[in-house]
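All protein chains of the complex are present and in place, except for one that has been dropped.
Think of it as A and B in the order they're written, each chain with its own count starting at 1.
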Amino acid sequence: MSDPIVDANSIIETLTLQGGFNTNAVILGTSLLGVAAGVIGAFALLRKRSLTADALSHATLPGIAAAFLISSALGFSGRSMPVLMLGAAISGILGVACIHLILQHTRLKEDAAIGIVLSVFFGVGIVLLSVVQSSTSGSAAGLNHYIYGQTAAMIRSDAYLMGGIGIIASLIALIMLKEFMVVCFNESFARSMGMPVWLIDSIMLALVVLITVAGLQAVGLILIVAMLIIPPAAARFWTDRLWKLVLFSALIGGLSGYSGATISALFPRKPAGSVIVLVAGSIFILSMLFAPTRGVLADTIRRIRLRVRIARDHVLESLYEIEIGHVGIEHPKAASWLIQLLCFKGWIERNNGKLNLTETGRTQGQRIHRNHLLWEQYLVSYADIAPTHVDWSVDQVEHVLSDELIHALVLALKKRGLTIPPLDGGTS
Amino acid sequence: MIPQSIQTFLSLDLFPLLAALFAAISCGLLGNFLVLRKQSLMGDAISHAVLPGLVAAFLITQSRSPGMMFIGAAISALITVVLVEVIKRLGKVEPGAAMGVVFSVLFALGVFLLENAAARSVDLDADCVLHGNLQTLFWISPPDQWSNLFSAESYSDVPRQVWTLAGTTLGVTLFVSLFFKELKIASFDAGIATVQGINAGFMHMLLMTFVAIAAVASFEAVGSILVIAMFICPAATARMLTDRLKSQIFVSIIVAALTAIVGYAIASWVEVNAAGMIASASGVFLVIAIVSSPRHGVIAKTLNQRQLGNKVALEDVLGALYRISESDSQANLEQLIASTGADSRSRKALSKAQSLGLVNVHNGILSLSKVGESRAASIIRRHRLWEGYLVEQAGLSPDHVHETAEQLEHFVDVPDQSLSKTHTDPHGKPIPPR
Partner (left out) sequence: MTHTENSQVQSPRSILDARPEHSADSPVSVHAMTVAYNRKPVLWDVDYDAPSNALVAIVGPNGAGKSTLIKACLGLIPRASGTVEFWGKPYKQSRSLIGYVPQRESVDWDFPVSALDVVCMGRYRKIGWCRPVTKSHKRAALEALARVGMEDFATRQISQLSGGQQQRVFLARALTQEADLYFMDEPFAGVDASTERAIIEVLRELRANGKTVIVVHHDLQSVPEYFDHVLLLNMRVVAAGPVSEVFTAENLQKTYGGRLTLLAEAAEAVARAAKGT
């Protein structure tokens, strides 16, 4: 049996939110949840708490099952959404509290504490679920959906609740942006200013709890953490600014939520949770590879260009030094592609198998030579306090050091009997 | 003739129990190194991430061929390890987040594929992934005669998972015992290991390979949650109980085995999910260890602290009485209480001193007994030697040293040869002879 064939018309209808009231509500709610998860996940990432969120979300299971058991024992309907969410929140928070207790009172490290809470709480949850299953026939099956999530089972009010929580959580996070930022960046400074770091951390945790319980139904408790981790991790590749990180993360989260809910509305067999995560995961992979600021491809290109530039400068400098009569300089042996590149740029020309600088090539070589000498002298004079973030072979002296310092270097070089070509050799 | 009850046990419970036992031991054994290397969550990540491999192998071969599924799962486990490293290094992503990204995406992929497979009405089940199918490992025709126990035929229908797990346990045990030294040093200090010619990176990959094998072998029978619990909890429990790696490993094996047996027994008694119950039991064992470990447990620490507090209070009472007697005056209870900081603890310390015969009471006047006096003298001696040390060696001014000496006199002796004069303290008070 394959999925029912979906015609183009209904795809467009669903995508543009014309696919029926219930479907729209669910799609909208899931998108808002994705936005909120992106916003709050950004801070969880920066606070290095991503996996605490994982433990928290797994730890909600016993709470869900217990809430169901207790409320049915009291004679209420066990499947009331707010009750289950309350149970989930309580046991999630309990799980995080256990992590802190373990860290405080034992020699165990954070990774172990997270793993312990995650697996033991979930184990207890599974035990309770099997109790639910054996005590109440049939209706319990619904609880399983909170593990993997199922948008199909959602009704409109569930979707509104989810969207509402998403909006509120995002707003709180945006209002507190400044406080979250300083605590994430420099906790001790925040504390020295008298900021209640524990309170700010607790608010952050509360927001993570809100997102987790809100997403139980649509995404499920195992995969909800992906909505908190992946969007900010993907967004980080695109920007170096916090507000942009939050914005991009929200967009990626929203997009993932939207597409996940839409696809699962179109193909009821596809579980929304995993589709959401797969969309987010694809965005992550694309971002990691192709993002212009921190992407792997951009980084590789930058590195290759740097290497080419160093090799190119080396050839030009050697040729220049041969021309001005330095002894002991070997004729540069360069790869043929590099020679061709330099010929193409018009910096060198071939003459009877020998390489010669052109006019422009000479000014280049002169500039490089000068730069090289100055850096060398700088390292000789100021080695003990050399700045760490300079790429000696590439960075222009003039861009890094003050005029005053360069002048001192020139004098020092003259004292050693070395002549420094003037700067007007041109800075291309 | 084998009695009916034992036959029932053989047929219903033996293999689930064995499977749980093997899974617990092989994961628990490897978990020691994960916990030590602060990589516990790698076990978590791997056990989530084997799912797509399992399902993919199934979808490709269209059969539940155990070999293929094993290979599929192992491949996806190794992909996880490599991907986490790649994302950490190339993407400069924080390790926790890198792990989170990889395992959640792979798990989502697994669930996605699983639902597709399920759409083709196949007997793979998403819930099984989490808590396994431990309770379906029947011995369909267990031997009914004692003599049949020794015939190979009786074992022809032993479930495959049990064999796999037994083999895995054997392999893991061999691996850990053969490479114990290398694992130890590579976990403790990768730099030192490399200097000594042990490739720490290679050891890491080897360990991860075995983690993956253990996870995959256990996965189907006991589910991913139990795998995670067994990777971490027994090792953590043993860590609370021991201080040596070797004893930690032995303890962790015992704890893992106990957990599996106890958890399984309770589960079949109250009829709940066995994998979940074993995971819960591992948590209970850990809590017991955290609370009551003789050395690192919460109770032991609290008791030690209280004992120490009592000792300090007692010594303070004796010291105060000594000082009072030194000045040729007498002390009643009120004065003593006033001079020792007046709390219930010093009252208790006083009655303790009385019952030990260190202090005598006559008409409300307190005095030191012979034994009490010599004990008090040694305390005062330590106090005044410390004052001397702090002034002479540490260069503190004399009016500063009392409180510091007050803290130190209860813990550490000052060797008197470290001081130039040993008959008076910086305030000119005599230092009692030894």
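Keep in mind that, in the parts below, contacts are C-beta pairs under 8 Å (C-beta built on N, C-alpha and C of every residue); 3 or more make two chains touch, one makes a residue touch a chain.
The structure presented is a predicted model; accordingly, all values stated were derived computationally and were not measured.
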Given A:M195, A:L341 or A:A412, the one touching the chain that is not displayed: A:M195
Touch with the omitted chain, as defined above, among B:H131, B:H204, B:H296 or B:R375: B:H296
Hidden partner interface residues of chain A, rising order: 46, 175-176, 178-179, 181-182, 184-186, 188-195, 236, 239-242, 244-245, 382, 385-390, 402, 405
Residues of chain B in contact with the chain not shown: 92, 295-296, 300-305, 308, 316, 319-320, 323-324, 326-329, 331, 335-336, 338-341, 389, 393-396, 399-404, 406-408, 410-412, 414, 418, 427, 429
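Quick note on the criterion: only the chains that are shown with their structure count from here on.
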Separation of chain A from chain B, taking each centre as the mean of its C-alpha atoms, in whole Å: 33
Complex contact set, residues of chain A against chain B: 1-3, 45, 48-51, 54, 102, 105-112, 114-116, 118-127, 129-131, 134, 144, 147-148, 222-223, 225-226, 229-230, 232-233, 236-237, 269-271, 273-278, 280-281, 284, 288, 294, 296, 299
Contact footprint of chain A on chain B as seen in their complex: 35, 38-41, 43-44, 48, 87, 90-94, 96-101, 104-105, 107-109, 111-112, 115-116, 118-121, 126-127, 130-131, 225-226, 228-229, 231-233, 235-236, 239-240, 267, 271-273, 275-280, 282-283, 286, 290, 296, 298
